[in-house]
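Notes follow once the structure below has been shown.
The complex appears here minus one protein chain, its other protein chains still in place.
Which chain is which? They are A, B and C, in the order written, and residues in each are numbered from 1.
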Amino acid sequence: MDKDLYAVADFCLIPIGTASVSVAEEVAECQRILAKSGLKYKMHGYGTNLEGPWTQVSQAIHDCHAAVHATGAPRVATDIRIGTRIDRHIPPGEGNEGKVKRVEEILAKDNEANQH
Amino acid sequence: MDKDLYAVADFCLIPIGTASVSVAEEVAECQRILAKSGLKYKMHGYGTNLEGPWTQVSQAIHDCHAAVHATGAPRVATDIRIGTRIDRHIPPGEGNEGKVKRVEEILAKDNEANQH
Amino acid sequence: MDKDLYAVADFCLIPIGTASVSVAEEVAECQRILAKSGLKYKMHGYGTNLEGPWTQVSQAIHDCHAAVHATGAPRVATDIRIGTRIDRHIPPGEGNEGKVKRVEEILAKDNEANQH
Partner (left out) sequence: MDKDLYAVADFCLIPIGTASVSVAEEVAECQRILAKSGLKYKMHGYGTNLEGPWTQVSQAIHDCHAAVHATGAPRVATDIRIGTRIDRHIPPGEGNEGKVKRVEEILAKDNEANQH
């Protein structure tokens, strides 16, 4: 199958076998890799939103693994949530933000209703 | 085991068997449930950060399932990332934010170094 | 919301901040906890299927965290997939197995079709 689907994703990477309890250095290393990837990304408390053509999203996460291994982590485990859709075009870089916006619009109507 | 561990979590809920392509209504319904839970939470592009005593975090996600079922979804599937630690106390409500802050501090040093 | 939904789940637990590259001891400790839980469970290559009333499933995973902390892991992170449904009753203990069976029945028809 040739076509590269547009992927809206989120991932949480964990280094294994490092004596350090903190994973902040490894997460920072991932952010540096993502900055070079050219993809839209945004860190949150338990992972990082990431989106773009599937192959590039996958490659960016792969490169995070490689970079974290290079810092000394013998093993790396990641949880990825990844979604695709064919019902409509997602303007590049607007997949994750668009989802938040639509939910906020619905909740804003609750507040309007409550004020009347 | 009696002690209820403090849990720093993130979850992404998906309704199944609804004809609608959008899941924004269901996600909004979850935000309403979380608002009533008393727990600290914050929505992002592919899920919602949530934290508190494990039992309450689990109950809040359970109640999201129940609420989304009540809107008509016959089936609901959720991905939960959940973490606990015993090396130090997490000030209630500061688990997810604290993680972001520590990574941002590391990255800020990159920028300082680059400016010299 | 009072009713405890029946949950069909799967989880993958990772200890953080242990110097060991292998996580087999920690996963084994979880299996011991699950054996005592009374719930139906089954380990596979990247996690463990688990099912039962939501509260008990959540408690069992909580107790795995507590047990792994007790072995010395300062931090534990778990990925949980959890599903509920209200369209039909799931006979206790048959949720995960039932799903595999239905897929295998569909694939068995492919083979029959190919033989003709």
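To be clear about the criterion, a residue touches a chain if its C-beta (ideal position, glycine included) is under 8 Å from a C-beta of that chain, and two chains touch if they have at least 3 such contacts.
These numbers come from a predicted model, not from an experiment.
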Hidden partner interface residues of subunit B, rising order: 14-21, 23, 74-75, 77, 79
Subunit C residues that touch the omitted chain in the full complex: 8-10, 12, 21-22, 24-25, 27-28, 31-32, 42-47, 49, 79, 81, 83, 85, 87, 95-97, 99-100, 102-103, 106-107, 110
In subunit A, positions touching the absent partner: 1, 3-5, 16-17, 54-55, 58-59, 61-63, 65-67, 69, 74-87
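By our rule, only the chains that are shown with their structure count from here on.
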Farthest chain relative to subunit A (centres taken as mean CA coordinates): C
Whole-Å gap between the CA centroids of subunit B and subunit C: 20
Whole-Å separation of chain centres (CA-atom averages), subunit A against subunit B: 15
Of all residues in subunit B, the ones touching two or more other chains: 79, 81, 83, 85, 87
